[in-house]
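All protein chains but one are shown at their positions in the complex.
Chains here go by letter, A and B, matching the order in which they are written, and residues are numbered from 1 within each.
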Amino acid sequence: MKEKNNIFKQIDTMISVVALIVLICITFIGVVFRYVLGTPFSWLEEVQLALIIWIVFCGGRYAFETNSHVAIDMIYDMFPNKGKKVLLMIIAVVVTVVLAFVCFYSIDYIKIMFQYSISTSILSIPCGVLYIPIPVSCILMMIQYWINTKQELKDLDKNTNEKMDKNINKNTNKNIKEEV
Amino acid sequence: MQTYIVLIACVILLLCLFFRVPVYISVFAAALTYFLFQTGSSPAIIAQRIGGGIQSIPLLAIPFFICAGIFMNSSGVTKRIMNFCNVVTKRMTGGLGQVNVLLSTLMGGLSGSNLADAAMEAKILVPEMEEKGYSKEFSSVLTATSAMITPLIPPGIGMILYGSIANVSIGKLFVAGIGIGVLLCISLMIMVHFISKKRGYQPATKEKQDPEEVKSAVKQAILPLCLPILIIGGIRIGIVTPTEAGTVAIVYALILGIIYKELKMSDVVDGLKESVATTASIMMIVGGASAFAWVLTKERIPQQLTEVITSSISNKYVFLIIVILFLLVVGMFIEGNAAMIVLVPLLAPVAQAYGINEIHFAMLFIFVMAVGGVTPPMGTLIFVTCGVTKCDIKAFIKESMPFYIMLLILMLGIAFIPALSTGLVNLVY
Partner (left out) sequence: GGKEKDKKVIHIQIAYENNTDEPLSKACEKWKELLEEKSNGEFQVDLYPSSQLGTKNDIINQAIAGDSVITLANGAFYSDLGVKDFGVVFAPYLFRSWDDIEKLAQSDWWEKQEQNVKNQTGLTIVGKNWHYGVRNTLTRKKVESPSDLKGKKIRVPSNLLQVDSINALGAAATPMSLGDVYTSLQQGTIDGLENPITVIESGKYQEVAKYLLLDAHIYDLTTWCCGDEFYNSLSEKQKKILTETCEEAGVYNNEIVEKAEAQSLEELEKEGVKVQEVSDEEKDEWEKASESFYKNAEKKYGWTPNLIETVKSIIKE
C-alpha cells in the first residue's frame, strides 16, 4: 500500500522533471542550431510553450508537498489553537472548491479544443493535449492539500508548534505563552 | 457592465489572501468568482487565461534561472563566488548586502525578468547572508527590492512594451532606464550601508587586503566568475536571447560541478525536483494574476478609473502625484506589464497634454509599476522571494518599511526632477 502510494506520489513530479529536462535541452540545443549551424528550429517556441504548462501543473502537487506554495499567515497567527483548527478546515474547503471548479472548467475547455480539433501551427500538437495536466493537477493538489491539512491539525494537537511547517509560523514564543 | 461582480471578486481576493489561503488559490478564486457570475463569457475561458498567462517565452527565464541557482549551490559554484565576494568586500560595511544589490544590477544586463532574478538570488545569496549574521527578513527584503533594478536596466520587457504602445523611442528608454536603474542601485547601497552599520551586519575590517588571500580567492573563483562574462557576452554578441541565457548558466554550472567533483547524481535529481516545485509555485501565481488582470481589463476597470481621475485634474503636478497613487493601487492588484498594456495608451496622451516629457513620464510609469512588485497584497516579488527563503510575510512587510520610504522618495524624485530620467538621454542622443 505504502509502496503504491509512493509511486502515485512521485509520478507527476517525475513527468514535470522530465519536461524540465527536455525544455532545458531543446532550448540549449536550439541555440547551437541557430547560432552555429544557422538552422533554427521552427518548432522550438511551440514546444517550449507546451512544456512549460506541463512543468508547472505536473509540479503543482509536489509544490504543496514541499510547502513551496506561499500563503500569508498574518491573521492566522493571531488565532488561538482552536480557532486555527477551524480556520484550517475552512481554508481546505475553499481550496477544494476553487480547485474543483478550475478542474471542471479546464475539462470543459479541453473538450472544446478537441471538438474543433484546434492544434498548434507547425507541429500540429492538439491544444487540448497541452492543457490536460491542468484538471489532473487540480485533483492531485486537492488530495495533497488535505494530507497537509491533516498533518497540520495533528501538529496543532501535539502542540509542537516549531514542527508545524517551515514556511509558516515563526512565532513559537507567542503561541506557547497563549497555551500556558 | 458587471463592475459589481469585479468588486466582489476583489473582496474575495483580499479575504482569501489574508486568511492564509495559498496565494495562487486566492487569485484563482477571484478570477473564478467573476467567471461564475458574469454573463456573456464561457467560464471555460478561465483555464485558457491561467494557461495563457504561463505560456510566455520571456517567462521561461524563471524556471531557467531558478534551476541555474540551485545547481550553482550544489556544484560548489556559489561557495567559490561567495568566498571571493567576502574577500573583496572585507573593508565594506554590509559586504554581502552590497553584493546582493550589485548582482541584480549586473543581472539586469542579461535578463528582463525581475522574478527570475529574485528567485535565483533568494536561492544562492540569502542562505549565505544568513550565515554571515544578516536577518532572514532583511536578506529577503533586500533581494526582492533590488530585483526591481533588473527590468530597469536594458533589456527590459517593460520598456519595449511602453515604447511600442506609446510611440516612444525604445533606444532612448533603454538609456533612461540605465540612469534610473543605477539611481535605485546607489540608493539601495546607501540603505544597506546604514542598516548594516546600525545592526552590526558584517562590520568592515580595518585590516589591509592580504594580496595572497585575494589571489587565492580569485584563483578559486576564476571559472565561476567567467559565467556572467559568458552570459552577458553571449547576449551582446547575439548568440543567445536573454531567455536562453538561463540554460547556458545551467549547463555551465553542471560542467563546473563535474570539474570540482562536487556534484552527485542525486544532487542533480534533487535540484531538478526543487526547481519544479519552485517554478510551479511561482508560475501558478503568475497564471492566476494574468487571469485576474484579464478580468479587470475586460470589464474596463482600469480604463474607467483612468477616466474618473484624468477628468478631475487641472494641474501638471497634481496629475503626477495622482498618477503615482493610482499606479501604486493598480500595481497592488495587477502585474506590471499587463497593467502597462492597458494604461499606457490612456495616460501617456494626458501626460503629453500637460507638457510632460515623454521619456520622463515613461520612466515614472515603469518605476511605479515596478514598485507594485514589492507592495502587498499582490506583490509578485514578495511571493517569489518568500517562497524560496521561507520568510514570514508579516516579518517581510514590517522589514520593508524603510525600503518603502526610500522608494517613495525616489518616486517623488523621478516625478519632480525630470533630469533624473532625461539627463542621460540628452547626453547620449
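Annotations
Everything that follows uses one rule, which is that a contact is a pair of C-beta atoms (placed from the backbone, for glycine too) under 8 Å apart; a residue touches a chain by one contact, two chains touch by 3 or more.
Keep in mind that this is a model prediction, so the values were computed, not measured.
The shown chains contacted by the absent chain are A, B, with contact judged over the whole complex. Summary of contacts with the chain left out: across B:Ser26, B:Gln48, B:Ser75 or B:Ser187, the touching residue is B:Gln48. Annotation: of B:Leu14, B:Val88 or B:Ile165, B:Ile165 touches the absent chain (contact as defined above).
Residue A:Ile118 is the one among A:Ile11, A:Ile29, A:Ile75 or A:Ile118 that touches the chain missing from this view. Across the entire complex, the residue among B:Ala30, B:Ile157 or B:Ala395 in touch with the chain not shown is B:Ile157. Within the whole complex, the absent chain has one touching residue among B:Tyr24, B:Phe64 or B:Trp294, and that is B:Trp294. Where chain B meets the chain that is not shown, the touching residues are 40-42, 44-45, 48-49, 52, 56-58, 112, 154-155, 157, 160-161, 163-165, 167, 169-171, 235-243, 294, 297-298, 300, 341-342, 345. Listed here are the chain A residues that touch the chain not shown: 34, 38-40, 42, 44-46, 109, 112-113, 115-122, 127.
Basically, only the chains that are shown with their structure count from here on.
Averaging Cα coordinates per chain places chain A and chain B 22 Å apart.
Remark: chain A residues 13, 16-17, 20-21, 23-24, 27-28, 30-31, 35, 45, 48-49, 52-53, 55-60, 62-63, 65-77, 87, 90-91, 94-95, 98-99, 101-102, 105-106, 108-110, 112, 130-131, 134, 166-170 touch chain B in the complex. The touching residues of chain B, counted against chain A in their complex, run 16-25, 28-29, 32, 35-36, 42-48, 50-51, 54-57, 59-60, 63-64, 67, 238-240, 243-244, 247-248, 250-251, 269, 272-281, 283-285, 287, 376-377, 383, 386-387, 390, 392-395.
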